[in-house]
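Can you read through this structure? Questions will come right after.
As you look at this complex, bear in mind that one protein chain is not there, while each of the others sits in place.
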Amino acid sequence: MAIRSDIAWSTADRIVVRGRDLPREILGRMNLGDMAFLGLTGRVPNENQSTLFNALVVTLVEHGITPSALAARLTYLGAPEAMQAAVAAGLCGLGSVFVGSTEGVAKLLTENITKSAAQIVAEHKRLPGLGHPLHKDVDPRTVRLFEIGRETGFYGKFCTLMEAIGQERKLVVNATGAIGALSCELGLDWKAVRGLGVMARAVGLVGHILEESRQPMAQEVWERMEAEASAHLKPKT
Amino acid sequence: MAIRSDIAWSTADRIVVRGRDLPREILGRMNLGDMAFLGLTGRVPNENQSTLFNALVVTLVEHGITPSALAARLTYLGAPEAMQAAVAAGLCGLGSVFVGSTEGVAKLLTENITKSAAQIVAEHKRLPGLGHPLHKDVDPRTVRLFEIGRETGFYGKFCTLMEAIGQERKLVVNATGAIGALSCELGLDWKAVRGLGVMARAVGLVGHILEESRQPMAQEVWERMEAEASAHLKPKT
Amino acid sequence: MAIRSDIAWSTADRIVVRGRDLPREILGRMNLGDMAFLGLTGRVPNENQSTLFNALVVTLVEHGITPSALAARLTYLGAPEAMQAAVAAGLCGLGSVFVGSTEGVAKLLTENITKSAAQIVAEHKRLPGLGHPLHKDVDPRTVRLFEIGRETGFYGKFCTLMEAIGQERKLVVNATGAIGALSCELGLDWKAVRGLGVMARAVGLVGHILEESRQPMAQEVWERMEAEASAHLKPKT
Partner (left out) sequence: MAIRSDIAWSTADRIVVRGRDLPREILGRMNLGDMAFLGLTGRVPNENQSTLFNALVVTLVEHGITPSALAARLTYLGAPEAMQAAVAAGLCGLGSVFVGSTEGVAKLLTENITKSAAQIVAEHKRLPGLGHPLHKDVDPRTVRLFEIGRETGFYGKFCTLMEAIGQERKLVVNATGAIGALSCELGLDWKAVRGLGVMARAVGLVGHILEESRQPMAQEVWERMEAEASAHLKPKT
């Protein structure tokens, strides 16, 4: 079997990515989100696609002190010479519990787009993209993302269905629900949707590592947790 | 000691990142590169900063079938249910050999900005950011990045010094040299510069995983390499 | 909620792991496999348990040039200063496709121990632990592992059932089938069984990194694969 990739090639005087000349057609013209869109679809986004896609990934960049950010900071404490490994450690936890729900929404909507919300709710005990422990009445990101969806002409049947599912279940559509639905509107493969969270979080984690290098918390987290965790085992003095 | 981070906070109706309201001030207004700039500097980039910074990270997104992309694809082969771990594996190798040279350039220029190119060359046996195995006469990315630097008003003393160092050593300034110099012009901490490569490559690796899921090469790479590596050990039949 | 761990504690003059004094009760008395058994069960293994458990993990240490070993070597090429990250990258791929089958066997046998082989085969389209692309007639590791199981008095109902399943399906019980069954005989939680492969492979990967540092292959793998993958894209000269 042949080894084959269509992503990029270069010669002494040319560097071509996804069929576009990197220096002349990409640099200075496309932003980082556009480049990600190109990587996931093979197409340069138009202005509306660029605005919407960038909004989706930007939403996922930062959530403050998450388990992922803590893992990255604790890793950096032991290996400050290898910040790439700290970011990698932070990404390793973006699995089924957190970032997976965006993927779950995109998969659900892709596979059930011909059904009614009532039918989907009846068929699934657990539905991704609904509810939020903090944003109970409304998730302000969802409101804004669907608004951007309308402004860019991408609010369509997947968004409508997602909102109907939320109403049927009487739960707020959270940000991952909105992102999953809008990813479908953009025509993204649901298998690529987890990737939005992974790339976005990598961007955010670099910022966390930089803050940790200036204003550290990992040593303190470690010492407190170690002391508390083993307190019941140590001899009383 | 207190645990403290200034990155983000949220309440039932608000989500604030780096002091900006995420839904109202960020989503739909800032692209992914701008969000990264905000994370590294705490400031929203103006138009020129946005153009230049996005160009720097976009340059680093994709280099085709690199060791990093191969590691990610081989990891995905064994754990397709955990694509975040495949991206993480690909990031782990962004150390001193490849992405580290961008950091090295930024550190060198930051620490030696008052010296002449001749003096810097005399003091260092090995200098990062110079030469390229393929782009021997000129690195087309460097030409374009310095051009964008001039167009955005950021081509300054760091770029001048880097180009003088290249002339002094009679070696082409490669893309990492240009990115390191322009990062200094943007006022980025040299400690954050490796992070540009890390976040950019995360974006690129998601694209590689998606291609691997559709047009796989990892199994073939494995089988060929295994057969060749152990051929001298196996009994002749 | 309290933060609590029963694993270890130390004071100025004592270090205690799982209730045993590390210097006096563990060092010089327990080998690395015994220590792993202690970590997974909270008990010091007796001689038979030690022999069998060590055999199970030792089987999983080394399989030559696997996708996991290649990922580790390719990572080391870029970050030789961070060998821990190279081992981490190699571990990231030990998911559902390879190491997961040991876990699958242990889960299957644990949950179906009261059923007959015929019933289990009838209820499952795909069964883990059966068949091998190379060892088609017999997997020599399985033969030896079940022999050690008998010698140590642990060959019991889980092994019998696994062998019956193999006969029913007319497929050889492979090494992961034997390891999964013998893990059940040792009373290990099936959730811990994937961990046997993860710890074993970490041991093996350190050996691969050391060989790579002396007799490298990663650069060559990269260059060949890159050249072949993009050959169809490059202009014919």
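Each chain carries a letter (A, B and C) given by its place in the written order, and its residues are counted from 1.
Note that in this section a residue touches a chain if its C-beta (ideal position, glycine included) is under 8 Å from a C-beta of that chain, and two chains touch if they have at least 3 such contacts.
Quick caveat: nothing in here was measured; it's all calculated off a predicted structure.
Set against the missing chain, the residues C:65, C:165 or C:229 yield one that touches it, C:65. Residues of subunit A in contact with the chain left out of this view: 64-68, 70-71, 74-82, 85-86, 88-90, 92-99, 217-218, 221-222, 225-226, 229-230. Residues 2-6, 8-9, 11, 16, 79, 81-82, 84-85, 88-89, 92, 225, 228-230, 232-235 are the ones on subunit B that touch the missing chain.
Counting the whole complex, the residues of subunit C in touch with the unshown chain are 1-15, 17-18, 22-24, 26-28, 30-36, 39-40, 50-51, 54-55, 57-59, 61-65, 82-85, 87-89, 91-95, 99, 134-138, 140-141, 143-145, 147-148, 151, 189, 191-192, 194-200, 202-204, 206-211, 213, 215, 217, 220-221.
Assume only the chains that are shown with their structure count from here on.
Shared residue numbers account for over half of those found at the interface formed by subunit B and subunit C, and the copies are therefore classed as meeting with the same residues.
Highest inter-chain contact count (C-beta pairs) belongs to A-B. In whole angstrom, the spacing between the mean C-alpha positions of subunit A and subunit C is 31. If you average the Cα atoms of subunit A and of subunit B, the two centres end up 20 Å apart. For the pair subunit B and subunit C, the distance between mean C-alpha positions equals 35 Å.
Among all residues of subunit A, those that touch two or more other chains are 2-6, 8-9, 11, 82, 84-85, 88-89, 92.
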